[in-house]
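Apart from one protein chain that is not included, each protein chain of the complex appears where it belongs.
Let's look at subunit A:
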């Protein structure tokens, strides 16, 4: 058996040698033929054409959202300020966004933020948590991330356009029933904990953002704010488990039913939103072309 394999090996080796020589001859012949052909054209040497670069499709980085989403800090509040100020600010915001990718996220999504920190080993620190509030306008836009680490609730307010921010990842994109989740401070801790080893949950780039309809259970009163009052308009708390119907009725005394009919309080931003969305999209697409 061994002897036959050895013989086979020798045979294979000799075949390979022959093949190599043949190939070399062919190559030699082929290059010479090409050279002869080139030479016959005009006497110029063959131009080195580099091989095409391999196209790397980076699937780890999520694609840009195809939803029509304008970040709320682009919409200016109703003020008597010259709109030129907002135009200049928008330009600066877009310039920062070209450097740092600020993804689409909502209150209730889980984010991980890496920030430059001169006192940390490795010069960066990473924090992840649920976004409970998005505040501010323009370059001073902020978002607050909440998490419970070692039994201690931690909230960090980051400025979106701060040069210290190095990376913003959306680990879970979702919306909640409210625009402001400050009541999580008075809710049971399980609703504010985010696992530090959480892997990014894949989300679709088109279509509606999933709405998480969880209604949170609260700790016993007193709370930091009277969340049952209609001015906070909280949908995401299970009031039936913590308050009696009399108390809920009593809270409705602060209802102010005329507010929805008060035309002075209306601020119609649809036209502004469309305009700014178009502007932001054109400016961002300009950056990718050169």
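As a convention for this text, contacts are C-beta pairs under 8 Å (C-beta built on N, C-alpha and C of every residue); 3 or more make two chains touch, one makes a residue touch a chain; residues count from 1.
The criterion applied here is as follows: contacts and distances are computed from a predicted model.
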- Match the chain absent from this complex view to the correct UniProt protein name in "Large ribosomal subunit protein bL17m", "Proteasome subunit beta", "DSBA-like thioredoxin domain-containing protein" or "Synthesis of cytochrome C oxidase 2". "Large ribosomal subunit protein bL17m"
- Out of A:79, A:124 or A:204, only one touches the absent chain, namely A:79
- Query: Which residues does subunit A use to touch the chain missing from this display?
  - Reply: 79-80, 256, 258, 261-264
